[in-house]
Structure formats: C-alpha cells, structure tokens
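Only one protein chain is missing from this complex, and each of the others stays in its spot.
Up next is chain A:
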Amino acid sequence: MQEVSQASLARLYQRFRALDKNKKGYLCRVDLQQIGALAVNPLGDRIIDSFFPEGSHIVDFPGFARVLAHFRPVEEEDTRVRDAKEPEPLNSRMNKLRFAFQLYDLDRDGKISWDEMLQVLRLMVGVQVTEEQLESITDRTVQEADEDGDGAVSFLEFVKSLEKMNIEQKMSIRILK
C-alpha cells in the first residue's frame, strides 16, 4: 500500500462508506451483494468471497483496500529490482495470478481439482450448457494445463499456461486522478 496516492485512497474510502449503508464501519457480504452490477456477474459470489478471509464475515477498510490493491496497474518503478527482504507488492504479476487462482481453487489446497474446474464453469454458463458438454470442456482444459499428470492444475501449472498473457493489463483497474 506504500505507493498508493492519498487521493486514490480517499476515493476508495468514500466508496467504502457509500457501500457501508448502516455505517457499521465494516462491510459484510450483504452490502456487496446489493451492488446490482455485481449480482449479475456470474462469478459475483466468488468475487465477494475473496474479500472475506478464512472464516470471517466482515471486512474493514484496510482489508477492502488490500484486496483492491491487487488490481493497481503496474507502474514503471515497480519493475525495478527489489531486494529480497522487501515484501512483494500486492499488484505484482504473481500476486495477480494468485488472486485469479483462488477464484478457481475453492478449498484453498493449492490445486484446481477437476470438480472445482467444473464448478466454476457451471457458474459462468448457468443452465445454458448441458452437463456432458461441460464435462468434456473440463476434461480438455485440465488435460491441457496438467503437466505432472495428477489430474489437477497446480498453481505453477496455472502460471505456466498463462505465461504469455498480459496479466498486468488485463487484471488492472486504473483510478482516475
């Protein structure tokens, strides 16, 4: 959070306050579920879950900002060589990928199992696709990405299959100054 500008934080805080309708000082799942445009997003519930760490049902402003910090665009200075002691910034390529990975990996075991893949696919298409078709798509996807043949996609395999992708641009949201 070190390099986030004062003005951007102020905006995010205003947004946090606007979402926190009852002025509780924290957000719960219902507050986020009330955003209309999020409710129509097929992965809406998963995205909401990403804000709430294990077992918790509330998120305060630092937690809120921490999740959104993953989507900060990668600036020039961020790509300079860092010494090993400094923690990796939240919006690094790896952390963005980790964030996307956990949308798939529901039980947080570090692998996307065949069932988990099928579940996410089912969320994205709803009732529009038959079970057989979805299963065959899942088969194909897991096979393509799985290198060590364990029938699941680990984080490193996930990263490898997306190595050419311009993650920095596709997973970034720019806050207007």
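Here is the rule we use: a residue touches a chain if its C-beta (ideal position, glycine included) is under 8 Å from a C-beta of that chain, and two chains touch if they have at least 3 such contacts; residues count from 1.
Note that contacts and distances are computed from a predicted model.
Visitor: Choose one: "Protein BYPASS-related protein", "AP complex subunit beta", "Glycerol-3-phosphate acyltransferase 4" or "Phosphatidylinositol-3,5-bisphosphate 3-phosphatase MTMR2". The correct choice is the protein name in UniProt for the chain not shown.
Guide: Cross-referencing UniProt, the chain left out corresponds to "Glycerol-3-phosphate acyltransferase 4".
Visitor: Looking at the whole complex, which of A:Y26, A:F71, A:W114 or A:F155 touches the chain that is not displayed?
Guide: Missing-chain contact among the listed residues: A:F71.
Visitor: If the hidden chain were put back, which of A:K24, A:H57 or A:K170 would touch it?
Guide: Of the candidates A:K24, A:H57 or A:K170, A:K170 is in touch with the missing chain.
Visitor: Counting contacts across the full complex, list the positions on chain A that touch the omitted chain.
Guide: The missing chain touches chain A at positions 6-7, 10-12, 14-15, 18-19, 21, 32-44, 47, 68, 71, 99-100, 103-104, 120-121, 124-129, 133, 137, 140-141, 145, 153, 158, 161-162, 164-167, 169-177.
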